[in-house]
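Below: the structure, in C-alpha cells.
For this view, one protein chain was removed and the others were kept in their places.
The block that comes next holds subunit A.
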Amino acid sequence: MSRYLFSWKIGGEAGFGIKSSGLMFSRLCNRVGYEVFGYDEYPSLIRGGHNTFEVTVGKEPVASVARSIDILVALNTEAITRHRNELNHGAVIIYDEKTTQITLTEDELKRNIKLEHVPFGEIVASVKGSPVMRNTVSLGASAALLQIPFKMLAGVIEHTFGHKAEVLDTNIKVAQLGYDVIAKRIETIDFKIKLPEIPNNIEMLLTGNEALALGALAADLRFYAAYPMTPSSSILHYLATKAVSEKLIVKHAEDEIAVINMALGASHTGVRAMIGTSGGGFSLMVEALGLTGITETPLVIVNVQRPGPATGLPTWTEQGDLRFVMHAAQGDFPRIVLAPGDHAECFYLTAEAFNYADRYQVPVIILSDKFLAESYRTVQDFNDSLVKIDRAKSVMSDSALARMKNYKRYAVTETGISPRSVPGQANGVYLANSDEHDEFGYSTEESAMRIAQVRKRAEKFALAAKALNGANLYGDPKAKTTVVAWGSMKGPVQDAIHWLPDKLRDRINFLHLNILWPFPSEKVRQILSRSKQALLVENNSNAQLGGLIREQTGIHIEHRLLKYDGRPPYIGEIKERIMDLF
C-alpha cells in the first residue's frame, strides 16, 4: 500500500468547473511533492448531467482509480447520493448544507464518515464572485483539511488564472475563505490524512492523448488528419495548437473516410502521417486500411477505444476493439497493432510506431482507450533523445534512386520489403495501386504475380514478428501466479499488485502486452507455461486477449476479471480477484 495515500473526488453538474478543479487539485498535490492520477467521468452532454473528477494521490507513481474515496467534494446533492457508497472508512464529505440536505446513515457513522459544511454559496456571494467559483472554495477547504499551506494553493490558482487578473483575485479570495472555514476547526475534525511538503520536482501533468501526440511530434510527424470523436479529439486539439510552431499540417477533414485517404496521399509524398479516431470512425476507415496494406504505404492510425457497438457509451471506456482492428478489411495483409500501457508508453511506443510503419511499409494501429487517453498523470519529462528515426527503405535519396538500374517499387525481395520512391523524385515514377499489381505497380490478374505479391507482403509480417516483442514480464519470473493484461490495464494491475500484502505480492508476476500483432506467441507460451495459475484482466466482455492467447498458444486462462460497464477496473476489484486465487 506504500505508494498509495488517498483519493479525492469532486462531483457536480457539467458546467460547475469539475474538471478544472480536478486539475488544480492534482497540480497542488504534485507541487507539495506527490504523484497523482486524475480521472474524469462525464456524460455525453455539455450542460447538466453528473460529472466527476477523481484524483488518486501517492508517494510513488500511481496509475489508476481507487474508487475508495477519502475526501468527497459535493457541489450538489447528487454527488453524495451517487458516491456515498464509494467512501472509505474515516472519509470526509465537504458540502454546503444550504443547498444539500443529507443525513448520514448509521453504518456511515459507524465507519466514521463525517459531513463538513462549508458555505460555498455564501462565500462566493460575499465577494460578488461567479457561482462557478464554488469549486475554488472547495479547493481551499480541501487544502486546509490536508493541512497544505495556503500559499501553495494560491500558487496553483495563479498558475491557472494568471492570465485573467480580475478572476484571479476573486478566486484567491474565495479559496482563502474556504480554507479558513476548515483551518479554524481542523483540530475538531477526526481526519488522519495529512499532506506534508516533501521535496520533489514539479512534473508534467498530462493525459495519455497528450503524451501520444508528443511522441508523434518527436518522431517527426508532419501530417495529422482527424474528424472529431470522443475520446480521440484531444489529440487533434493539442496538435492543432502546435501546427504553426512545429511546421505540420493538421487537417480536420469532412469525415473519417477522407481522413485516412488524405493521410495516405500525404504519406505517399514521403512525410510521416498519422490519423486519430475512435471505433466508429475506424469503422469508416476500414476499406482504406486495406488500401494502406496493398499499396504498402506507411501510416500510423490511432484508435482511442470507447464502448461500442455503434454510438455505445461515447464518453466512457472499454478495450473492445482488439479483434476488430486485427481483422478489419477484406483480404489478408500485414498490419501491426500496438497498445501502450501508460503515459510513458504512449510517448515512446507512438514514436516507435512510425519506425515500424516505415520499416515494414504497413499500417500501424495504436489502440488506446478513454481511460488511458483522458486520464491525467504526473510523469517525469520524456527523454526525446531516445527517439530515433529509422525510415528504412521508405525513403531513398535522389542519388540512390538514380543509381538503381531497374527500379521496381514492388520488387519481390527476400524480406518482402521493397525500396520506395516518392512523387517528385526523378527515376522513381511508379503507380501505387489498389488493384493487385506487378512489381512496377501496374494492374495484373496473373496467378504467379498475385501469389508473389501476397507472399511478399506476408514476408514483411514474418520479419516484423521476429523483430518485435510485445510481451513484458514484471515481477519475479519464477512466481507461480501470473496476472495477464494488455494496453491500458497496465496501471490498474500494477497498482493492485502494490496493494497486496507483501508476502502475496512476491508470489505474483504480471505479463503485460503492448504489441498485440504480431503476437508474441513464443514468449507468452513460455511465461504462461511456467506459472501454475493465471488471471486475465480485460476491460471488455468477451476476453478478446484471452481468445487470442488461446488461438496463438493453445493456453486457456480460466480466471478472468472482465469489466464492461464503461468504467475501468478499480484497484480494489483487481486486488480482491487476485486474493481469491489463494
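Heads up, the rule we're going with is that a contact is a pair of C-beta atoms (placed from the backbone, for glycine too) under 8 Å apart; a residue touches a chain by one contact, two chains touch by 3 or more; residues count from 1.
In this section, contacts and distances are computed from a predicted model.
K.L.:
Given the choices "Sulfur oxidation protein SoxZ", "ABC transporter substrate-binding protein", "2-oxoacid ferredoxin oxidoreductase" or "Quinoprotein ethanol dehydrogenase", state the protein name listed in UniProt for the chain not shown.
P.N.:
"2-oxoacid ferredoxin oxidoreductase"
K.L.:
So one chain is hidden, and I want to know which residue out of A:368, A:433, A:514 or A:553 touches that hidden chain in the complete assembly.
P.N.:
A:433
K.L.:
Of the residues listed, A:55, A:387 or A:417, which one is in contact with the missing chain?
P.N.:
A:387
K.L.:
Which listed residue (A:323, A:393, A:408 or A:507) would be found touching the missing chain in the intact complex?
P.N.:
Missing-chain contact among the listed residues: A:408.
K.L.:
Among A:15, A:121, A:441 or A:547, which residue is in contact with the omitted chain in the full complex?
P.N.:
Within the whole complex, the residue contacting the unshown chain is A:441.
K.L.:
For review purposes, identify every residue of subunit A that touches the missing chain, sorted by number.
P.N.:
So the residues of subunit A touching the unseen chain are 202-206, 210, 214, 217-220, 222-223, 225, 242-244, 246-249, 251, 253-255, 257-259, 261-273, 287-288, 291, 295, 381-382, 384-385, 387-389, 406, 408, 422-435, 438-444, 446, 448-449, 452.
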